[in-house]
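Read the structure below first, then the notes.
All protein chains but one are shown at their positions in the complex.
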Amino acid sequence: MDEIKSGLTEVVCDVLVIGGGTAGPMAAYKAKRHSPGARVVLLEKANVKRSGAIAMGMDGLNNAVVPGYATPEQYTKEITIANDGICDQAPVYKYASRCFKIIQELDGFGIKFQKNENGDFDVKKVHHLGSYVLPMPNGDTVKKALYRQLRREKVLISNRYMATRLLTGRDGQIAGAIAVNTRNAEFLVLRAKTVILCAGAAGRLGLPQSGYLWGTYENATNSGDGYAMAYHAGAALANLECYQINPLIKDYNGPACAYVAGPFGAYTTNSEGNRFIECDYWSGQMMQEFYSELQSGKGPVFLKLNHLHSDTIGKIEAVLHQVERPSRGRFHENRGTNYRERMIEMHISEIGFCSGHSASGVYVDEFARTTVSGLYAAGDMASVPHNYMLGAFTNGAVAGEHAAEVAVNIDLADYNAADVVREQQRVLAATRREDGIPPNQLEYKTRRFVNDYLQPPKVTAKMKLGQARFAEIREDMESAMVVRDAHELMRSLEAASILDCAEMAAFASLFRTESRWGLYHHRVEYPEKNDDDWLCHSILRKRDGRMIAEKRPVAPYIVPIDESERSAYDSQRIRQHA
Amino acid sequence: MPIAHTPTAVPVIVDEAKCIADKGCTVCVDVCPLDVLRISDLTGKAYMKYDECWYCMPCETDCPTGAVTVNIPYLLR
Partner (left out) sequence: MTVFEPFEAFGDLEEIAERLASEDPSVRRLAVLDLVEMSSGEVVPLLAGAILDAEPMVRQQAAQALGEFDGIEVAKALIGAVPDPVAEVARAAADSLAELRDPEASSVLLPLVTHPAAFVRAAVFRALKALQVDASLGPAIRGLGDDDSAVRVQAVGVIGYLKKTETLPSLISATRDKSADVRLAAVNALSFARSEVGAQAAAAALSDPEWQVRAAAAEAIGRIGQASAAGALIASLADGYWQVRQKALQNLGRLRVRDEVEAIVAFLDDELPSLRKDAAAALGDIADPRSRDALTRHTGDADPDVRKTVIWALGQIGSG
């Protein structure tokens, strides 16, 4: 295993889904249900059985809009406010209207959501505004249940293939993708009428404080390949400067899980044991407060559970040590941290792109369409803000159905054979060298500079230095990178995606000359929010081989937000600054 | 630039007495999202080949014989 072989296979399909984590399986399933006769391929870098953010399940849906608890209007309003007004509401509203049906459908797959003693969904309230959290005590079975459905529907699954580039036709429409086998380096050309990108967050962008490349908040397979592929295919990417940064258990880098422990009465405190967060919704504003507290004399920050009853803590542990990031219990054991006795030290994560938690993604409309004809995106890498797991499922479903419908009515586009040859050369160049720099060093260096120069607070001079360093790394990557086996080849391609994302992060951050989204885009030279010039999306794309950025107006709201609601949110901000 | 190898303590341990890879099992290798486990040609048992672990635990959970133990990588322990 792992030695590099040469080979190229071409397959044809109607709908190609790239990434079999959360959104991807749902997209493939729905495409197949929509057009049972269609050839639907689900391509996955790892193995669909255990891949992506939900490899070990999740402990709950963070944003379930369940009738009787919350309305789509209310949810859309909150997301718009939490995202500082920069929100095309149509996809958010569509998500909110449809997600309950998806919950019921997942329930039918045998995925277990917490129910009360009357068999009804046991929705919890975690923040002031609405009730949205639906726990999943047996969440570790999610992937298995999805996998069964895919097999039953005869979706064609290609595991251990990493997509590296999209193929486009003469008119710029989608024509398919190129992928490389991660265990023998053989190429696969997949021709498709429509393609759905579900490759997850760009989670390997910043370097965790531990220095361990794989100790990321996101599943470390999610190296931003989807963002890079969309970029190189000419698609628009929205608001990439709105980074993802999350509060985490320090060093472990796993979620602190206020969403699980919160409903039981746990909360975030400073070292004095007092609450300090003013903000309601998990947002950049909240992260700013978190960051400020860490920096202040009142840090570090802790998750406080030790006031809870031992039985209650037992219940929390039963969830936290079972699903999502189950190695958490082992981490605490090593450190001798018992939730009953001590508060848990927290920190903030490295930066990344992710719409699941934030709003940085490939631009999509309410049908999950990108700006490239025939190309869709869903999940963490698509621009629908604060989408989380249920958003990935729901918008994956939207994308799958639409892409299948479109595929019925169009022909395969021809791709340019020269593009495939060029991509083979790019991919294999490093395998043809005898010695040089291995990918892990290039990756480490890129990510260290991401921390040094791109992490907020963002400073213009630093970001420009970062750009210069990234250019140097790119030269090394193109001229001196060496790869010795197929596994390392995958890592080298990931390193290239990471570098692409680093460059996009710098470019997008320099473009928006204001501060917005709290910590996510805190620009030191432009400390204020400037609605007159910047209440718009920033769009980044590749044109004529170069990176460009432009503004795009926010679509007119379909759920109006009145002034007092907006200012209520802003007043929290002002108090914080003071 | 010649390449050197730096030693590293890997977080995942396989109990070779329990592992049934020699009977055809590849479950842990199949499910690992980071693709860092392999079956050894030498011993016929599973082992961690690359130190690139997200300590996510599918390998341990899905192993039919309970042969796998995931530890927290030393750097963040």
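When the chains are written out, they are named A and B in that same order, and each has its own residue count from 1.
What we mean here is this: a residue touches a chain if its C-beta (ideal position, glycine included) is under 8 Å from a C-beta of that chain, and two chains touch if they have at least 3 such contacts.
All values derive from a computational prediction rather than experimental measurement.
Undergrad: Going by the contact rule already stated, which one of A:Tyr147, A:Tyr259, A:Phe353 or A:Phe507 would touch the omitted chain in the full complex?
TA: Within the whole complex, the residue contacting the unshown chain is A:Tyr147.
Undergrad: Using the touch definition up top, pick the residue from A:Ser35, A:Asn62, A:Ser158 or A:Thr431 that touches the left-out chain.
TA: A:Ser158
Undergrad: Touching the hidden chain in the complete assembly: which of A:Gln104, A:Asn274, A:Ser296 or A:Asn416 does that?
TA: Spelled out, the listed residue whose C-beta touches the missing chain is A:Asn274.
Undergrad: Residue-wise, where is chain B in contact with the chain that is not depicted?
TA: Per the touch rule, chain B residues meeting the hidden chain are 20, 23-25, 27, 64-65.
Undergrad: Considering the entire assembly, which residues of chain A contact the chain that has been omitted?
TA: On the side of chain A, residues 7-11, 41, 108, 110, 116-120, 128, 144, 147-148, 151-152, 154, 156-159, 161, 181, 188, 265, 267, 274-278, 280, 307, 309, 311-312, 572 touch the unshown chain.
Everything below uses one rule, namely that only the chains that are shown with their structure count from here on.
Undergrad: Inside the complex, what are the residues of chain B that reach chain A?
TA: 1-3, 30-35, 38, 49-50, 52-58, 61-62, 70-73, 75-77
Undergrad: Which positions of chain A touch chain B when the two form their complex?
TA: 1-2, 46-47, 49-52, 55-56, 140, 160, 182-183, 208, 210-216, 219-221, 251-253, 325-327, 330-331, 334-335, 435-438, 480, 482, 487, 490-491
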